[in-house]
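The other protein chains are all here in position, but one chain of the complex has been omitted.
Each chain carries a letter (A, B and C) given by its place in the written order, and its residues are counted from 1.
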Amino acid sequence: MEPTIIGRIGYAFVSLFVITNYGLLLIGSMARISAKVQGRVGQPVWQPYIDIVKSSAKRNSIGHGAMFYLGPVFRLAGGVGTYMFIPAVFGSVLFRNFSDSGDLLLVMYFIFFGQLGMALGAGEGGHPYSAIGVSRGLAQMTAFEVPFALSVIAVAAQYGTLDINAIVAAQQGGFAHWTLATNPLAVIAAIVAFLGMSGHNPFSVVIAPQEIPIGPPTEYQSNLLGMLQTNRAIFNGAKLVLYMNLYFGGATNIVAMVIKTFLIYFVNVFVGQAFPRLRTDQSIRFFLGAPTLVGIASVIIAVI
Amino acid sequence: MRREKQRVIPPAERATPDLDSGKYLVMWQGPQHPGITGNMSLRLVAEGDTVVDCETHVGYLHRGFEKLMERRLYMQNFPLVCRIAVPEPDFNEYCYAAALEELAGIVIPEKAVWLRTLSLEMMRLASFLMWIGGQAGAFGHGTIAQWSVTMRDYVLDLFEELTGGRIYHMYIIPGGVRGDVPAGFYKRVLETMAVVEKNLDDIELVMFHNAVFKMRAEGLGYIPRDWVDHYGITGPNARAAGVARDLRKDSGYLAYPRLDFQPIVGTESDAYERARLRLGEMYQAIDLIRQIVDMAPKDGPFRERLPNPLYWRIPAGETYVSAECTRGEYGFYVVSDGSDKPRRVAVRGPSYTHAVSVMERLVRGVNIADVAGLMVSLHTYPPEIER
Amino acid sequence: MNELAKELAGRYGARGWHDIRKDLASVEVDAIRIRDVMAYLRDEAGYGHLSFMTAIDNIERGAFTLSYALRDHDARRGLIVHADVDRAEPTVDSIHLLWGQAWTYQREMREWFGIDFPGSPRVDEEFVLEGWEGPPMMRRDFDSLAYSDATYAERPGRVTHDPASHMREKLYPEAAQ
Partner (left out) sequence: MSEKKTIPAPLANEGLPPEERGLFCDAAPREYEPARGAWERFLNWARSESLWLLGFGTGCGAIELRPLMTSRFDMYRYGIQPRPTPRQSSVFVIGGYASVKTLKRIVRSYEQMMGPKFVLALGSCTINGGMYWDSYNTIKRIDQYIPVDVYIAGCMPRPEALLAGFQELKRIIKSGGGEGQNEYARNFDWYKANQKKVIKDWNMPDYNW
């Protein structure tokens, strides 16, 4: 039975709540896994929750004008918007979100909308490190967008649609139908782009604590920081779900979703622990090199 | 010759950029900045992503040691000197003690010579372990720091057993060393060295064979060979430029003439080469510690009898004692006027030139992102600049 | 007396060559010739490495004694060059063109002792202090304890003993009475 629009909004809230918590736990558990690599015990898995409560419970905060406040709002809107147009679990009414109302292009737009909004707000902070961080972030974003967009084009061309539900539907029926199996080059380009997108090493140029502590959010504090932390969880979850849908056959139940997204994210953290950080120019050169060529090849494979 | 080698600017007068032109961005790196070693600050003038000018600002840690020492008895100064350089206090203790012994004409027992050498070499190892974490961390690789600082902690455990202190040991006192070796200590030294050596192998694999680290560090901060004398560069920074100078070999103090080692010399003189060279020195330190454990006399006195320190007057004179610490030439210049307090104590720290003159010169033309990595690769430590 | 001592004495009127130990010596020159002596030592005599420069306040003589420590790495020996300057009006030639790090030491001496080095880069800027209003603090007539007591608030309860009398009371209580 098709739920009413009110019901769908209610479902969307439930789904958003689930992905927020999942994202926070994912960040917490990944911090613990990285700690294991480093030979430590690491923070509690629920530490991100406490951090958000703490940040929001700060008693005072400073502002630098309206745009400064709008930065995290835009970013949160970008995160929520991205998630709202992706089906988290294929075929589920609860986790379908509004995926039938939007397509892949809208999702891609939302991924970058948040970053642009953040750039505007952080620039307002007036700190030179914020400004440098913003310029680095935007420069790297344009670079990793090339392989990512090529890979998305390959997927769209392969399945002949931009509708994410249709793309997932086309991948059902076992591993051999996944994009991973049918067009591995597109997956390679996309995963490399994801390293840049998630800002782990070696592509952590945006927040680089030893260089520009800590980039765009330098001036953000208190509840604004709490908002950014919440968004980080949602946005991470949304991107992981998108990747799972596009390349790894989607998920038909929540357990499969958790396992697949966990593994995708794990690749990031794993790479992040083993590498130092590239410079901005090096990372741009990297993304415009091999990953772009792989992306072009994947498009060619998909078209012929 | 590696590609992307930094352009060599001949030593010349510093040209100040026109800040009013609107072309430049002035920003401060430090003192509250994770990418700075210790507590000092750099005032960078950047054009785009490139630093065009730099001024170092020091003095955040100035405690006036040299003035305080003039107010204290010779023996009262002894707990003070080790606080000049926190990561490796033993070199302060050794240089101060050796200077006093030379002025007062005291000859220390054989066992003290070996224990001092052991203490200095362990300190070198600990300091390098701390440094390598900082170098990896400056390029964003936190894992290495987690490993190496823990290894340093194991070395500090040895110090704790030997001297009772983790950071400040106050072990090398005038006249010898403060205490004897605990039973079974040498065995634990060897065990720890095995652990550290194994971990260094891991670090070499993960850090030095890492493409990203190579991309960042190769060609960064090239020090030409003719700068070495002009700027008074010493230690690994000079050796990486191909100048085989090592005071342990040249001056031959303590037990070093009897130990088997050769100074490690590099050629490329960039950040990667310096890191590589320091890794080699860590292996060398482990090797030297093993030799010392093997050769050190197992019995005998460890301290010469001193006069009552409250009334200890040292004959008038002056001397300069230097030792090769991890960063270069560390020296104490002590002037005595025959009273029970020193007339003047001056400390020569290698960072004095590395962190100020060389840093200001090298940082020009470097990407903002590389400033932290460059600074760490010079292995500077601010307290010995300002004392 | 060796070759270098004779040479320095002949050329620059250096005196008082003194071998501190087998690889370290000291010699005294006039402050007015310090730059020539340093240039000679660096270029002709092989002392290419400037270890450090500092000053000693000989308040009894009314003079600052400058100490320049040089090192010849090839011959493995060091040399400390002394020069006296008038304490009332201390001005010395700058050697910042000879060694790249000398200007920092000169800036330090300017701040700590009040010795002027005309022409040295940034010599009048503050080095380690900020907003310092007292006299140059490394001069011997500056009392660090009195300044500290007058400036910084103290926590009550801290006691300072004279070590000699305190130890006498602790160890030999009967003799102290």
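In this section, contacts are C-beta pairs under 8 Å (C-beta built on N, C-alpha and C of every residue); 3 or more make two chains touch, one makes a residue touch a chain.
Since we're looking at a predicted model, the values are computed, not measured.
Taking the complete complex into account, A:T218 is the one of A:T218, A:N236 or A:T292 that touches the chain left out. The residue touching the chain not shown here, chosen from C:E60, C:D141, C:E154 or C:E174, is C:E154.
Residues of chain B in contact with the chain left out of this view: 31-34, 38-39, 59-64, 67-68, 71, 79-80, 83, 86-87, 130, 133, 145-147, 149-150, 152-153, 156, 166-168, 383. Mapped onto chain C, the interface with the missing chain covers residues 128-134, 137, 142, 144-145, 147-148, 151-155, 157-158, 160. In the full complex, chain A contacts the hidden chain through residues 31, 35, 38-44, 47, 50-51, 53-55, 57-62, 209, 213-214, 217-222, 225.
The rule we apply is simple: only the chains that are shown with their structure count from here on.
Averaging Cα coordinates per chain places chain A and chain B 44 Å apart.
In chain C, no position touches at least two other chains.
Among the residues of chain B, none is found touching two or more other chains.
For chain C in complex with chain B, the residues that touch the partner chain are 20-21, 23-24, 26, 48-52, 54, 56-57, 67, 69, 73, 76, 78, 80, 99-101, 103-105, 121, 126-130, 137-138, 140, 142, 144-145, 163-164, 167. Remark: chain B residues 11, 13-14, 58-59, 62, 64, 66-68, 70-71, 73, 76, 102, 227, 229-232, 234, 245, 250-251, 310-311, 317-320, 322, 329, 331, 333, 335, 343-344, 346, 348, 352-353, 356-358, 361, 386 touch chain C in the complex. Those residues of chain A lying in contact with chain B across their complex are 37-40, 128-129, 132, 201-202, 204-205, 208-213, 273-282.
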